[in-house]
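Complex shown without one protein chain; remaining protein chains in place.
In order of appearance the chains are A and B, and numbering begins at 1 in each one.
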Amino acid sequence: MPRNLLAPGHTACAGCGQALAARLVVNAAGPDIIVTNATGCLEVFTSLSPMSSWEVPWIHSLFENSAAIASGVEVALKALGKSGKVRVLAFGGDGGTADIGLQALSGMIERGHDVLYVCYDNEAYMNTGVQRSGLTPMFARTTTSPSGKVWWGNFRPKKDMPAIAAANGALYVATASVAYPRDLMKKIKKALTFEGPKYIQIHVPCPLGWAHEPSLTPRIAKLAVETGLYPIFEMENGKITRVRKVKNPKPVTEYLKLQKRFRHLFKPGGEKEIEILQEIANENLRRYEISDSFAQVKEEKEEKMKKFTLEELEKFDGRDGRPAYIAYKGKVYDVTESPLWEQGEHEGIHFAGTDLTEGMDDAPHLEDVLEGFPIVGELEGEDE
Amino acid sequence: MKKVVEGSKGVAEAVKLCRPQVIAAYPITPQTHITENLAQFVADGELKAEYVHAESEHSAASIVLGASAAGVRAYTATSSQGLILMAEVLFNIAGMRLPIVLTCVNRALSAPINIWNDQQDSFAVRDAGFIQLYAETNQEAADTHIQAFKIAEHENVQIPVMIAMDGYILSHSYEPLEIPSQEEVDGFLPPRKAPFKLDPQTPLSFGVMGPPTHYMETRYHLHQDLKNAKEVVKEVDKEFGKAFGRSYGIVENYFVDDAEVVFVSLGSVVGTIKEVVDTLREEGKKVGCLKIRLYRPFPLDEVRKMLEGKKKVLVVEKDISLGATGGLYSDLVTSLYGSLKAPSVYGFIVGLGGRDITTQTILKIIEESEKPPEPDKFIDLNEEVVKLSPLAERGS
Partner (left out) sequence: MPIPWGIIAKPGTTRKNKTGSWRTYRPVVDLEKCTSCGTCELFCPEGIIVIEKPEKYKTDYDFCKGCGICAEVCPYKALEMEMEVK
């Protein structure tokens, strides 16, 4: 048996994450497999007629039907009495899985075929020239989601494919990364102990599409995990069973700055976008219980909302140089600068330092007059 | 054994006898009775096949592609929109030389949506590289399925076969059919021996990329093999005749030899045409009917030989290549081009969207043939509705 079930001489870019992942996957799965492959980078760089890199039986049909071809191969093996002895793996890129291939994948899982579906997630349609897909992360630059005067790159978050696979009924679902090759290989082997539909999504950096140094592929993959942007976890029968924890999550900027596809975020004005990405990362850390600590992107700490009791509020009556605060529907507004609140008095009827929620009903104006006044806190004891 | 069965059931029985190992299909009227009957056979243990409930026709075709590549005998059926949805996969199956068998229960194409019979669907995919056989009767439909597996899997063919049968007219009509026994079919059709397949014992890569230096030769090979498959179709039909007592040929000569005016058609409408030929012959008129059974590859030589020297050829078909002519018309004219004895060729479009075709329709065509020939004459149009063209308000 050859040492590698994916032979060299293929035309993947130097440093290609997907080439690395595919080799690890087939090596872990062993020679008694049949692989179906959607159209994409992996298919193209391994099968230029009359050569093929694959040392295992392999078939490429179309872009959107890897899971359906795999379904057909799986039932054929059943008909031949070879189920369990020969296993079926279906490969697809993020586009061929989450977008155009979603229907076939859903049908395959729903029908319960014994197939391991592997999604090589390089976060865009790389083979056709780096166009945006359903798994392109927020603010990533692609050729169809470029950054410009109005756009900051892609404007939608990643589709949660593992959740979709689990909801369809995949017995075993996992995410993996080329940052952790042994973990990836273990997951492939583990998946194959299940009889039924399985889904593994592998994060594979793309030096060309993400525009990074080829040698940094493993490091960038690792940072995606360490920031919380790419959670690594396993699910069985729809429930999360294992999560790769991160002790001290790194701020997303460490990941973003190594890739030119995020370079536009480091221009003036991009700070808000980076914060949004940090929030996405933190949300992942919370949701998957990856870490108890969260990285900050801003230098100063976020101010927690100050709580005011009615007694404390009374102090801010706008007199003698004191600030004028009023409470409305649970929020405390600073109206000191308003000419309508001289010395904390409003039209002789209302006074600062009080809760004016009920007074609004009789007012000759609506609550939108409060727009523009800074909110300095919340009123304690308010449910809303 | 003769049984009165629905046309669809006859096909299902025939397919069952061929022992397919994988069946994948998606429901669409009027194909449904075929796959429902097959499901019942599997449910009762009468047919040992893997039955896959595909979630779309595109996937149904992909599933049989994968199964066939893995070396087993695979079958699917569809109609109309389903056939067009799987069109991409049909080209792929033929290009990969996989011998699947597909039943197209002919139905009209949207828009407007219409579930009734015409042949626009199978004509729309005639370029895909499938062998196409058109059935005139339910008996022929059932028999052709048994022949189809043998043709497709023949070592010099390895090309998928599509059997076209008219929706409702054939699929939903009840007739006494001769259904062979399992022993008879086993004797005629041995198990499939795939010359190349997905197997870890002999790893191969299917569906590699064909660059400009290679692609053209691959298409040339398929084109040549498809043309040469005509001889295999003849041969298998002859063998079938010996084994079961019925054979159909690749074309049928119905009083063509001394005819001056010849109808050319395919599918169930041929039956109606033959009736009119009989009537006109009784009146002393020299008419005949050339039935096309094998449509792809097109039997250029046979057609040319039979029609040279005739006065008029009346092509009757239930399809239209919008903006041009019917498909059969254009193939027929191609076969006659350059002949010094080429007849006048008339192109008649009939029966679209299930419009009823009676002997009156055919007699009307005879009337029309007194006028100068047109390549795309629609017959039996309702003049009141014709006036309601979407562009009518703009004036002539």
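What we mean here is this: contacts are C-beta pairs under 8 Å (C-beta built on N, C-alpha and C of every residue); 3 or more make two chains touch, one makes a residue touch a chain.
Bear in mind the structure is a predicted one, so any value in this text is a computation, not a measurement.
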| item | value |
| --- | --- |
| Shown chains that the omitted chain touches within the full complex | A, B |
| Which of B:7, B:180 or B:207 contacts the chain that the document leaves out | B:207 |
| Touching the absent chain when the full complex is considered, from A:112, A:134, A:218 or A:323 | A:218 |
| Missing-chain contacts mapped onto chain B | 95-97, 155-156, 158, 195-196, 203-208, 210, 214-215, 217-218, 221 |
| Where the unshown chain meets chain A, residue by residue | 2-4, 6-12, 14-17, 19-20, 23-24, 46-56, 178, 181-182, 207, 213-219 |
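Definition applied: only the chains that are shown with their structure count from here on.
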| item | value |
| --- | --- |
| Mean-CA-position distance for chain B and chain A (Å) | 49 |
| In the complex with chain A, residue positions of chain B that touch it | 21-22, 24, 49-50, 52-56, 58-59, 62-72, 74, 88-89, 92, 96, 198-200, 202-211, 214 |
| Residues of chain A defined as touching chain B within the complex | 31-34, 36, 43-44, 46-52, 54-62, 64-65, 68-80, 86, 103-104, 106-107, 110-111 |
